[in-house]
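These notes concern the structure reproduced below.
Omission of a single protein chain aside, the complex is shown with its protein chains in their original locations.
Chain IDs A, B and C follow the sequence of writing; residue 1 opens each chain.
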Amino acid sequence: MTENKNDKKIGVFVCHCGINIASTVDVDKLVEEFSKYSDVSHTENYKYMCSDPGQKLISAAIKKHKLNGLVIACCSPTLHENTFRRLSENSGLNAYLCEIANIREQCSWVHEDKTEGTKKAIKIVKTIVEKVRKNESLTPVEVPVTKKALVIGAGIAGMQAALDIADAGKKVILVEKSPSIGGHMAQLSETFPTLDCSQCILTPKMVDVAQNPNITLYTYSEIEDLEGCVGNFKVKIRKKARYIDEELCTGCGICVNKCPSKKALDEFNVELTTRPAIYVPFPQAVPNIPVIDKENCLFFQKDACRICEKVCGPKAIRFDQEDEFIEEEVGAIVVATGYDLLPITEMREYGYGKYKDVINGLQFERLLSASGPTEGEVRRPSDSKIPKDVVFIQCSGSRNPEYYKSYCSKICCMYASKHAMLYKHRVPDGHSYIFYIDIRSGGKGYEEFVQRAQEEENVVYLRGRPAKVYQEGDKMVVWGVDTLSGQQITIKADLVVLAQAIIPRNGVEELIKKLKIQTDEHGFLSEAHPKLRPVETNTSGIFLAGCAQAPRDIPETVAQASGSAAKALTLLSIDKIHHLPIVATVDEDLCSGCEICIGTCPYSAREIDEEKKIAIVNEVLCEGCGSCVSACPSSASQQKNFTDGQFEEMIKAILE
Amino acid sequence: MSEFEPKIICFFCKWCTSAGADLAGTSRMKYPPNGVVIRTLCSSRVDAEHILLAFQKGSDGILIGGCHPGDCHYQTGNYKTRRKMLLLRKYLEQMGINPERLRLEWISASEGKKLAKTMTEFTEQIKSLGPIPKFGEKEGEE
Amino acid sequence: MKKIAYYPGCTLKTTAANFEESAIESMKKFDIELEELDRWNCCGTVFSLATDDLMHHIAAIRNLIRVKEEKSNQVMTLCAMCYNTLKRSNQRVKSNQEDLDKINDFMYKEDLNYNADVDVLHLLPYLRDEITFSKIAKRVKKSLNDIKFSAFYGCTLLRPKEIQIDDPFMPTILENLITALGGETVETPYAIECCGAYQTVNQVDVVVERTKVIIDGARNQGAEAIVTSCPLCAFNLDHRQKETKKKYSKFIEMPVFYFTELLAYGLGIEFKKEWKDLHYVDPLSIFKN
Partner (left out) sequence: MQKEISTKKIFSKLLEKFETISGENTFNCYQCGCCSAACPVASEMDLLPSQVMRYIQIGLTDEVLNGNTMWICATCYACQARCPRGIDIATVMETLRQIKLRKNEDWTVLGKIDVDELNKLPPIALISNLRKMTG
């Protein structure tokens, strides 16, 4: 027996697992081997360690020998690490002093020769004994949870998430950048695949949001700043000045009618029409309170007018209103900032937005919509004629890695089909043509929907990407191809509708920087795992929903929103969160402040202590991957219970 | 002298490769016993210094296993590992160690078979390369 | 007078001498002398695209060596095809040291080792960027008097993007020149499309079809004449009108100019009879003053 140089008292317990281990590993030999170690105070083997008598035997030994380290040589840690760590904790030994040596899955079951198996098992157990020698007692990092959620963006995704969380009895702060909630869905006419009216199904939800006592709604507001981390975020909201006293305004709309400055481009109608300087985005807007657009207001620009102030009965106009800042504390965040369309002005081959009668899909939705600028009569922008030949071009700016976006925008095959169909309903003697490359109609009832367009609505599908659109007289000429027949094609159309690529919402980069979450190369929010954690971000406590993550349609958006709400609720329904304590550490004396670790960490858990000029670890954010530790050039950084010293001893143990 | 039995150290990440090794076990696949696993949370924890130390102390081969690109539990850990390994292999070459002795494989939790195959092949390969030269000596020089 | 080394190319010395003369004369009005290289050879007219073919770049590079010999780092071209070929050959060896070395090795008899450091210019962007259209407008003696032109760019000044002189889908440089000279412009979709190019040698029909589409297209938009920026386009669109007329009896002919001719005309330089004789469709018919 060698001398016990440290004050360790380790127990080594070797499991037979019936004959699963014992037939290929000489379990007695293992006991014999480890009893030679000076700091192994107790070692024995037993038939089934995880059985009740097995566990009792370990517990008794811990107490009897005052063990301060535990090695269980048995099956894979994925199976019983929890079992034995719990046992350890219950027997008065810190859970993190207990480790598993896997001599079953990675030894007895994969080898046949008992001598070899035994030799290897000894090495395996030895490495774990070495590790346990230097393991520290650890306590899971514990943080209380603020039981309130923040949802950013009030499109259908954000609204659904907020409603789900609120219905579960938790408070929600819902922040929307534009003057009304609703997002893009409010602009749509009818929706595939069932063609129900978008407004009809959306408006009740908007009202629910407005009336739900658990939801605090901030429209015309943006996130100014975010601090803190999972369970305890501090958020600062900028409530932009509407120049209206929201308490007093009755939403009568007189000001809007009387405003003489009517030339501002109407965002809601995708610039097909103009609106006054004081406006409500659309009739069903929530809240139904106008906002003054400073850029176009005669008072702000020329110190003139003030008509709105004069006509307002309740005297609600406040030209001197200023942006307000509101601070809130929340435990979880859902980001649902949605999408925009790739600007038509980028479409080189289709005229850079020069032609009035080349429009995007959302503009066409407005032309179809009963509440749109043409009251649902399809009239083209240039001369208000009813177009008799309409060409729809799919994949405009999508699936084009060379010039635009490499990805598929996922919903445009479907809405192009819908557009052609709805157009036929509005203009029965009209003709519609769709240029497509592939038709992607995965979804319940989607393929049938496209087939209906082809069979019943006389939509002409042409397979090929058009090369050029130009104006000739009052026609828009499309140079295309049908690759299936091998023919070049020209169509003289009255209107061309481009299914523009879906891109992340304009301006969202700034928000992302504040939230310290990640995006993919295209600016869509990154999920924590593409398959198994699709609604979480890399940052604990921040979830995502809707088109902010990737292009998707309404059903998928709603499903994902409910998913992220469930995730947020999981977090909000516990009092304290525990966090794996196997985190990175920094030795203040060794750290040179080189900041290498900071760029390495995928969770932004590393920052520089400005005073000490050294790196620190935010234990709540650290997930324990160890990237930063191996990247640290000064060996200042270590990982708890995975220190360089432990690795060194484990390596030596294998090579002895 | 009996046949040369190489000493191989395997650094496997908890989420993918170690789970793949467990699967090889539950499926009772067989492979040579030369490799012993050190389980890490992520392959990116493996430090260049660990590898150099292992070679110095007489490891004949080192196998690092991580999740497939895009599947890393920690987002980008495996990319970092790949970059590190590329550099390290160059460095090993300069030190006179055959870079083939260091191998990186993406093995997922469901690839028990790939694990067994890799273990077998790598052991064979290291056997044919022979024992690691003493530190300071170049490989191939007697 | 500012001197710029000038590479004429074969066509502007023969069938399109009018283009060269009008350019040289016009530049003099701006105190610029286009100084022809002492020695030059044909550039090859088309850039060879095969990756394994270096031989065909030698002719182009040799001309750039001539430029260096005259202690210049830039060379002016008037022909779009020369511009395209010289510029792309230069770019190819510039971005590929191995190719450059091989070419230098091959031309070991040259005194100079080429370093891919000659800038290949074309007159059209030079007019826009250096002389500027506003200055040109000020010097106009004979206005184009609201004549309606349809610009025709062809391919080699706009594609590929490495050498493009303007937006490849919506170029405006020719239109802006015409406007500066007092003319009017109409838009056609064909302005940036091909005239049929070298197919004019043995597949005349391909060019006839192009000529018909392009000129009809211009006429439909109200154009009275075409302005080109490539001597091959100029030839095809002008001279192939003969065959076009033969094939389509209803086809109406239209004068075709090279941009330098209009520039010269605007600056008050006489439109010589010899120039006119090199045209197929009478160019002078449209001038109203």
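The criterion applied here is as follows: a contact is a pair of C-beta atoms (placed from the backbone, for glycine too) under 8 Å apart; a residue touches a chain by one contact, two chains touch by 3 or more.
Here the structure is a predicted model, which means the values were calculated and not measured.
Here the chain not displayed is in touch, across the complete complex, with A, C. Note on the undisplayed chain: of the listed residues A:Phe300, A:Phe319, A:Tyr355 or A:Trp479, the one touching it is A:Trp479.
Contact with the chain that does not appear here is found for just one residue of C:Ser143, C:Thr179, C:Gln199 or C:Gln221, C:Gln199. Checked against the hidden chain, the listed residues A:Lys9, A:Lys47, A:Arg86 or A:Arg399 yield one contact partner: A:Arg399. Between the chain not shown and the residues C:Gly183, C:Pro231 or C:Pro283, the one that touches is C:Pro231.
Along subunit C, the points of touch with the absent chain fall at residues 9-11, 14-16, 42, 44-46, 48-53, 56, 79, 81, 155, 158-161, 168-169, 192-194, 196-203, 205-206, 209-210, 231-232, 235-236, 239.
By the touch definition given at the top, subunit A reaches the unshown chain through residues 349, 395, 399-404, 437, 463-468, 479-483, 486, 488-489.
What we mean here is this: only the chains that are shown with their structure count from here on.
With centres defined as mean CA coordinates, subunit C is found 54 Å away from subunit A.
Computed from the mean C-alpha positions, the centre of subunit B lies at a distance of 63 Å from the centre of subunit C. We define each chain's centre as the mean of its Cα atoms; on that basis subunit A and subunit B are separated by 35 Å. Counting partners per residue, subunit B has no residue that reaches two or more other chains.
Shown for subunit C are the residues that touch two or more other chains, of which there are none.
Across the interface of their complex, subunit A is touched by residues 167-170, 187, 189, 220 of subunit C. Residues 76-78, 102, 104-107, 109-113, 116-117, 119-120, 123-124, 127, 518, 526, 528-530, 538, 582, 600, 602, 623-627, 629-631, 639, 642, 644, 647-648, 650-652, 654-655 of subunit A touch subunit B in their complex.
Within the complex, the subunit A residues that touch subunit C are 348-349, 351-352, 354, 468, 470-472, 477, 479.
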